[in-house]
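The structure follows.
Complex shown without one protein chain; remaining protein chains in place.
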Amino acid sequence: MIAEMAADKNGAEKRVKEAYAKAQEYQSKFNDVITFVDPEEQLKDLPAEGLMRGVPVVLKDNVNTKGIRTTAGSRILSTYVPVYDAEIVEKLRKAGAVYIAKSSMDELAMGGTNLTCFTGPAYNPWDTRRMTGGSSGGSAALVASGVVPMAIGSDTGDSVRKPASFCGIVGVKPTYGRISRYGIIQYASSLDHVGYFTRSIEDACVTLKVLAGRDDRDMTSSNREVPDYSALLNSDMHGRKIAVLGNVIKNISNQETVKMFNDLMDQLRAKGAQVDVYDFDENLMRAILPAYFIIANCEATSNDSNLDGIRFGVREDGEDMAEIMTNSRTKGFGPLIRRRFVIGSYGLFEENQERIFRKAQKVRRVVVNAMNDCLKEYDAIIAPASGNIAPLINANEDQDALSDENLIAENYMAMGNFSGYPSITVPMGFEEGCPIGVNITCRAFEETTMFDVAKAVEEITGYKDLQAEVK
Amino acid sequence: MEEKKDREYFKKLAHQLMFDLSDEEADSLVREFGTLEGQMALLDAVNTDGVEEMIYPFEAETAFVRKDEVSNVITQDEAMANVDKKIEGHFVLPKVVK
Partner (left out) sequence: MEYDVTIGIEIHCQLKTATKMFSGAPTSFGRKANTCVNEVDLGHPGSMPQVNEEAVRKAVMACTALHLTIDPLIKFDRKNYYYSDLPKGFQITQQFHPIGRDGYVEIDTAEGPKKIRIERIHMEEDTAKQFHLSKVSLLDYNRAGTPLIEIVSRPDMHNGAEAEAYVEALRQTLYYIGVSDCKMEEGSMRCDVNVSIAPKGAAHLGTKNEIKNLNSISHIGKAVDYEVERQKQLLEAGEKVMQETRRFDEKTGTTIMMRRKEGNVDYKFFPEPNIVPIRLDAAWIKSIQDAMPELPSARKQRYERDYGLSEHDINVLISNKEMSDFFEQVVKYTKNAKSACNWLLSDVSAWLNANEKTIDTCELKPEMLAKLIGMIDDGKLSNAQAKQLVDDLMDGKDPEQSAEEKGLKQVSDTGAISAMVNEVMDANPQAIEDFRNGKDRAVGFLTGQVMKKSKGQANPGLVNQLIKAELQKRIG
C-alpha cells in the first residue's frame, strides 16, 4: 500500500485529506485522537520524491512535533507546545509522509490498556466494547480502522506489540538504537523503543527504511548501516529454525488460541521451517513482569521529574516553588502514575536499590543470557502475542495479578525490551470476531530475519491489509 | 529501623516527589506495595549470584563525543513560549525562601 501511494504522486492531496476527514469522522467512535493536525501546510512542502511521499500517517502523542501540542496523554502536558521536532518527524518529512493526528495513549506511556489517557479511553475498532490495548492504542486503532497505513508508537514493555495483537495489525519494535529516540518523551530510557504499526509486512519494511539510522543527538542510537529491507524480504522458510516459547503456550488457558497457534506452527513446518518447543526456566519467566515493572517505574520516576509546571505544561498556583510544583504535579498526573512514581522512587532509595532496582537489573541480564542461549541455536522465538482477544473495558481485570497466566502468557514480551532484540506482532486469527496476533523475536539487528518469518506467517494466514469494518 | 508502610508513609514519600496523594490513593498504594513484595519474591527466586546489573541493552562502549561547536540554540521567545508570566525574558516564580 505505502509503495503504491508514494508512486501515485497526483493522488497525494486527495488521499491525505480523505484520511484526515475519516479520522475526524471516526473520532466519536474510537476516541483515538488527542490533537488533529490540518495537513495543509505539510502538503505545500511535499518533496518531489520520497519513499512515503503523500502517505498519511499518525504519530503517537509522545512524539515531539514543533509548534504542535504534544501531551503524552497527560493533563500536565495538555498545553505543552514543543520548540523542536523529534528526529523521526524530520525523517518522515524528508520521506514525504504527512501526519494528520497525534494519537491517544496511556498517560506518559505507562500502561497496557489505553484507558488512562486524559482525553478518555480509546475503543477497539473491531469491537468498541473492548480496549485497544496500550500504551500505543490510538495509533493502533487508526491503522486498524483503515484511516492511515502507518502509525508511530513506542514500545517499552509491549506497548506496540500488544495493541497490534488486539487490533489485528502488524506491530514492529525494531532493535534498540535502530530508530533514534531523540524527541520521544521518555518513559524508561533503557527499555523504550520507537515502534510502529502497518497492515502488511511490505509496508513495515518501507517504514523501517525511512525511520532507521544513526542520530548523534541520541547517544544510544546505532551506527550500523540500514539495509534495504524491502529488497531483502524473502519468506522462504527452508533452513530456518524457530523456537516456540513453551512456557507461554503452557500457561494460556484459552485452548482455542493454543490450537490456532499450533496450527500455524504446522503450517510453518509445511513451509520448510524447523519448529521446536523450547522451554525457559519457569521461575525466570515469572520474574520478567516484576523485573520490568521495577526497572520501568524506577527510570520513569526520574525521567518525569522535569514535569513541574515551571518552564512548560500546566502550572497550578502556589505561594512558592514547592507549592507550585506540588500542585501542578498532583493535578496534572493521574492517580495511576502517581502511585507508580512512588513505587519507582522507593526502589531507588539508597537502602533499597541493591535489593530492588539492581536486583531487577541483574534478573534482566539472566533473562537476556537465556535468550542468547536459545538464539544460538534458533533464528527466532515465537509465541502468541496474547492468550485472548482484547479484554472488555468494563471487565476490570487486575493487570498486575501474580498468576502464571498473567505473568508468563500475557507479559513475556518485555523480554524484547530487556534484550533490545527486534520483535514483531503479526495477525494470527480471530475469536469472537476479534483478532489475536503472534509475536516473533530475532537476534539484534536481524530485522531482515524477523520480516522474513513474519512474511511467511502473512502468506499462510492471508491477513494482509486487514481492516476492521467500521459501522 | 523499618518505617511502617502505612498511609502516612506513602503520603510522605509522594510529597518528597512533589505531588500529593489523597487518602484513597495512599490506601491503594498500601495494597500495591503488598504486590511489590510479591514481585520481589519472584525476583528473588532467580539466582543472580555473580551476575552484574544490566544497565543498557547493548553494552558496547562508544567512542563518540560531540564536537564543541554551537549547533542548537533557540530564541528567547521560543524558550518562553510555553509560559504565561515572564519578566524581562526570565521565568517567574513567587519568592523562594531557601
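For clarity, chains are labelled A and B in written order, and residue numbers in each chain start from 1.
We take it that a residue touches a chain if its C-beta (ideal position, glycine included) is under 8 Å from a C-beta of that chain, and two chains touch if they have at least 3 such contacts.
Keep in mind the model is a prediction, meaning the values are calculated, not measured.
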Contact with the hidden chain, among A:Met1, A:Leu43, A:Val226 or A:Met321, goes to A:Met321
Touch with the omitted chain, as defined above, among A:Arg181, A:Arg240, A:Arg338 or A:Lys455
A:Arg181
Check the options A:Ser253, A:Asn306, A:Asn372 or A:Ser403 and report the residue that touches the missing chain.
A:Asn306
Out of A:Phe166, A:Phe293 or A:Phe357, the sole contact with the unshown chain comes from A:Phe357
For chain A, the residues touching the chain missing from this view
62-64, 70, 72, 77, 80, 82-84, 86, 181-186, 188-190, 216-220, 298-299, 301-302, 304-308, 310-312, 321, 325, 345, 348-350, 353, 357
Suppose we count only contacts with the excluded chain; which residues of chain B make the list?
17-18, 55-56, 58-76, 79-80, 87-96, 98
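Simple rule for what comes next: only the chains that are shown with their structure count from here on.
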Expressed in whole Å, how far the mean CA point of chain A lies from that of chain B is 23
Partner chain A, residues of chain B touching it in the complex:
10, 13-21, 25, 28-29, 32-33, 35-36, 38-40, 42-48, 51-58, 62, 64, 66, 74, 78-79, 81-84, 91, 93-97
Could you list, by residue number, the parts of chain A that touch chain B in their complex?
79-81, 83-84, 176-177, 190-191, 216, 219-220, 283-284, 286-287, 289-291, 293-294, 301, 308, 310-313, 315, 318-322, 324-326, 329-330, 333, 335, 338-339, 341-343, 345-346, 355-356, 358-366, 368, 400, 402, 407, 417-420, 444
